[in-house]
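As you look at this complex, bear in mind that one protein chain is not there, while each of the others sits in place.
In this document, chain identifiers A and B correspond to the written order of the chains, with residue numbering beginning at 1 in each.
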Amino acid sequence: MYILEIDNLSKYFGGVKAVDDFNMKLEEGSITSIIGPNGAGKTTIFNLITGIYPPTKGSIMLHGHSILGLPTYKIVDLGLARTFQNIRLFPNSTVLDNVRAACHDMANYSVLEGFFPSKRRYQQEKLIKDRSMALLETVGLADRAEEIASKLPYGYQRRLEIARALALNPIILLLDEPAAGMNPEESQNLMEFIRKMRDKFALTTLLIEHHMELVMGLSDYITVVDFGKTIATGTPKEVQSNPEVIKAYLGYGDKK
Amino acid sequence: MILQQIVNGLSIGSVYAMIAVGYSLVYSVLNFSNFAHGEILMIGSFMGFFLLSVLKVPFPITLALSMVGAGVVAMAIERFGYRPLRLRKAPTLYFMIAAMGFSVFLQNLAIIVFTPNFRTYPQLFTLEPILLGQVAMGRLDLLIFFISLLSLSILSLFIYKTKIGTAIRATAYNYRVASLMGINPDIVIGIVFFLAGGTAGLGGMLFGMKYTTCPWMGALTIKAFIAAVVGGLGSLPGAVLGSFILGMVETFASGYVSSSFRDLFSYAIMIIIIIFLPSGLLGKNTSEKA
Partner (left out) sequence: MSIYIQGIVYLFSINLISVMGLSLLTGFTGSFCFGQAGFMAVGAYTSGMLTKLVGWPLWLGIICGALAGALISIPIGLPTLKLKGDYFAIATLGFAEAVRLILENLQQYTGGARGIPGIETMDSPVPVLIIALVIYVLIRFYVASTHGRSCIAIREDEMAANCIGINSPRMKTISFFVNGLLAGLAGALLAHYVGFIQPSMFGMAKSTELIIMVIFGGMHSVTGALLSTVMLTSLPELLRAASIWRLVAYGLLVVIIMVVRPEGLLGSWELSIASLKQIWNNLFNRKPSVKEGN
């Protein structure tokens, strides 16, 4: 069974068909990439999956259950975590606090208890802190834990966003252009990192990317989107030799 | 009787329209509610008052000077308060707080400088109304209505038919892209504030002529906000439409229900629109891009 099944997904904004009949069947544990030119509707697909706005038509099934109409936080609770194209960290909070914010599930002391000190609270807070620091270690940001997020260099901000997403213990990780602004070496490191995460946390990863080496080197499957429409889908080899794709992206192998 | 109310409604509606348009203009470009808008209309109103009653400046010149004066004040507020925030890409909350600060500052400064008294504009016309059949229309009301309509027409000509107007609309639609196209946002925004201030000043003066002038008349801005929201924040035609609707509702509520609860009707309308039709009658629903 597919962990995520998307059928006939469409989103029309007035007359604009941002996403038109998008279909995808995510295999558990796979790394799938969505590629296509800017404005092709890729981020819109992410937004639809995470419930930021409802689709015009189509269905999205997580483990066989529809997640249509659920508020975003519930969808996230079910195991979907995402990063953003334009990085949305909590700018005035510290690196550590950004990750801790995502660990709210690890604390079940009530709102009322939040106003008082208690043993249970301190124990849970310690667990949260330890876990957050561990995640920061994984992305190499542990020594910057007390720095303010907005002051971090760009590359580190991306890492922090990923660490925060991982803190949610997701089963599916949605990464929106994680390699944006990275040089080839950084992209290579990112590639290793994503593979390592997939192996370590048993993640299914869905990626939006422009860096072709990353996409080709990392993905098990690729879906090509243009003007909201799916124009090809398959393994990297299949997609690379697909005449439709080649037609749409003559010279698309250019690095960003 | 009903016709009479309609005339009243149109009159107050046109005053609201002047204020709401400026408010909506600023909102459409900077995406925030300028809480200091009310104090700008107040300054325009006082300017008009002093020019007319103390300096005995002829009416048309007073009108022009008050508008320019208010416009300049608005530009100054933008230049010293909002621009630094804009350049720093500060969150909208900071703009709102700064606006509140200006509002408090100007209002209390006015209380000190102008004294906390109500001022009445000198009477320009006879009180004898013009009779059209059964309906008695105050000359002042007619004048207000026509001045408003004229100004709104000029404004819309400016915004829709001139190059600068196009620049304004482009910046309102997409700030970043407009600046990439060579439009200098600082200049455009300065002009926007001048226009918003000018119309507000005019509205203030008209209100002063019909009712009264006082340092805390900036509270009128809430009505402008309600009108702009009803019509659709960010939409200029919407602001005008909303203003007339509000003017009508207020007049009828005041006439047929109770004048002291009149404002409650305005708030009620605002709540209803905000909940059920947040983009207003003519506004576009701009949702956040992820």
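The rule is simple: contacts are C-beta pairs under 8 Å (C-beta built on N, C-alpha and C of every residue); 3 or more make two chains touch, one makes a residue touch a chain.
This structure is a prediction, so every number in the text was calculated from the model and none was measured.
Student: What are the shown chains in contact with the chain that isn't displayed?
Tutor: A, B
Student: I'm checking contacts with the chain that's been left out. Which of A:G39, A:P54, A:G69 or A:G114 qualifies?
Tutor: Hidden-chain contact among the options goes to A:G114.
Student: Give the residue, chosen from B:S45, B:S66, B:S103 or B:S254, that touches the chain omitted from the document.
Tutor: B:S103
Student: Just to verify: which one of A:R82, A:R144, A:R158 or A:H210 makes contact with the chain not shown?
Tutor: If we include the chain that is not displayed, A:R82 is the one touching it.
Student: On subunit B, where is the contact patch with the chain that was removed from view?
Tutor: Here the touching residues of subunit B are 32-33, 80-81, 84-85, 90, 92-94, 96-98, 100-109, 111-112, 219, 222, 225, 229, 260-261, 263-264, 267, 270-271, 274-275, 278, 288, 290.
Student: Determine and list the subunit A residues touching the chain excluded from the picture.
Tutor: Residues of subunit A in contact with the hidden chain: 50, 52, 71-73, 76-77, 81-82, 84, 88-93, 97, 100-105, 107, 109, 111, 113-117, 121, 124-125, 128-129, 164-165, 167-168.
The definition used in the following text is that only the chains that are shown with their structure count from here on.
Student: How many Å are there between the centre of subunit A and the centre of subunit B, using C-alpha atoms for each centre?
Tutor: Inter-chain centre distance comes to 45 Å.
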